[in-house]
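Shown here is a partial selection of chains from the complex, left in place.
Chains: A and B, in written order; residue numbering restarts at 1 for each.
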Amino acid sequence: MLWFLLLFCGLSLAEEGANDPETQSCFPDMCNLLKEVGAMSEKIKSLETRLQDSETRLQDSETRLQVSETKLQNSETRLQNSESQILELKNKERTKVIFSTAVGEGKKHIGPFTTDTTLIYKTVITNIGNAYNAATGIFTAPVAGVYYFTIFFHAGKEHKTSLHLYKNSEVKLSTHDHATETDFADNGGNAGYLHLQQGDQVYVRLSQNSHVWGNAGYTTFSGSLVTQM
Amino acid sequence: MLWFLLLFCGLSLAEEGANDPETQSCFPDMCNLLKEVGAMSEKIKSLETRLQDSETRLQDSETRLQVSETKLQNSETRLQNSESQILELKNKERTKVIFSTAVGEGKKHIGPFTTDTTLIYKTVITNIGNAYNAATGIFTAPVAGVYYFTIFFHAGKEHKTSLHLYKNSEVKLSTHDHATETDFADNGGNAGYLHLQQGDQVYVRLSQNSHVWGNAGYTTFSGSLVTQM
């Protein structure tokens, strides 16, 4: 329609003479107007196409963003979970309870006494976690778990040696040597694993009328937390 | 061009008289039309600028989104990897094998027998992981790893004591005491670390013609998994 009009414009321009100045001035502007409107029509079509394309891309981006947000949230949950588990593993790894002791009372025997007594190991070689009390000879479990304990003794012949390893009020392990005429000294020991609750006490009792050699690192009491449980 | 036309419109309106009602009616509308087209042209320019800006921003967003998606994928891979390693660490931490036993047959000796026999430790103090069989006296490794074993005995004088710790059919550790006239009892023991495969058996053999004291917690057999490998 516009092209026909433009053609017509051309013909009209030819037809119109100098005797009609008003309408003659109008037509050239009209042609330009038509040209401009035509150009604008094309631009609008282009804008529509581009906007349609942008809207599609925007929709895609919003979808991808939604997917990413969901994945990110899942990742954060998994990360939180992993952090908890790492913390738990680190806490277990960090909980160390290890003690190594000896009677350490110089070149003499401890005992015999007329009653059973708790043997106090005064030399503390190691006491990680501070669960062994060198004043009382008592080990107190700081956490629930399975602990390894081992005792060794050296003793002279004149008296017997009788040691019992207690968990609270129960005897768990024992070692013994008889008094003898001829064998100048003897040795003994024992070891085992005990499942303790927090606060459980483990200690060594020297039976009445028995003795152990107290020097340096001969008569010992040691142990460690093997695993928390 | 349009401004010139509008000016012309103004002049034309003046020039046109009531004697030309048709053309006189056309020009005011024409002027308005020109104004409107001019306004529309400005709007189109504005739309083009804004759309260009949006397209740039959209391009940037798509690039950022692509980067984020890649980073997120890498994070998920690293997270998966971390989760696997945590699981492996937890599994190792969870695998506990600890046993602590004593002969526990009351105030009597076990043996002497005329042949070698497996010493059965009937008192089970601890048996985490259930790898020790109190009916047979045999410890069977549930997983491959290095295990610690320790044995202690107490025995009277009349017979010797001879104990061997076996891994399958091989002697690994031994402890021995001779029969004696004078020393009423003796003690002995041993300990060591053995690398076992799953299913390997560890047990204590009481040599023929030897004996051990079976009471309570004097004669013991204990051990634990130190590390899986």
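One rule holds for everything that comes next: a residue touches a chain if its C-beta (ideal position, glycine included) is under 8 Å from a C-beta of that chain, and two chains touch if they have at least 3 such contacts.
A quick note: this is a predicted structure, and the numbers were derived from the prediction, not measured.
Peer 1: For validation: placed chains = 2, all identical. Expected total copies in the complex?
Peer 2: 3
Definition applied: only the chains that are shown with their structure count from here on.
Peer 1: I need the rotation angle between the copies chain A and chain B from a CA superposition, between 0 and 180°, in steps of 5.
Peer 2: In degrees, rounded to 5: 120.
Peer 1: Using the touch definition from the top, list the residues of chain B that touch chain A in their complex.
Peer 2: 1-2, 4-5, 8, 12, 15-16, 23, 30, 34, 37, 40-41, 44, 47-48, 51, 54-55, 58, 61-62, 65, 68-69, 72, 75-76, 79, 82-83, 86, 89-90, 93, 96, 98-100, 102, 125-126, 128, 150, 152, 154, 182-187, 189, 191, 216-218, 220, 222, 224
Peer 1: Which residues of chain A touch chain B once you look at their complex with the stated criterion?
Peer 2: Residues in contact with chain B: 22-23, 25-26, 29, 32-33, 36-37, 40, 43-44, 47, 50-51, 54, 57-58, 61, 64-65, 68, 71-72, 75, 78-79, 82, 85-86, 89, 92, 146, 148, 150, 165, 171-178, 180-183, 186-195, 226-227, 229.
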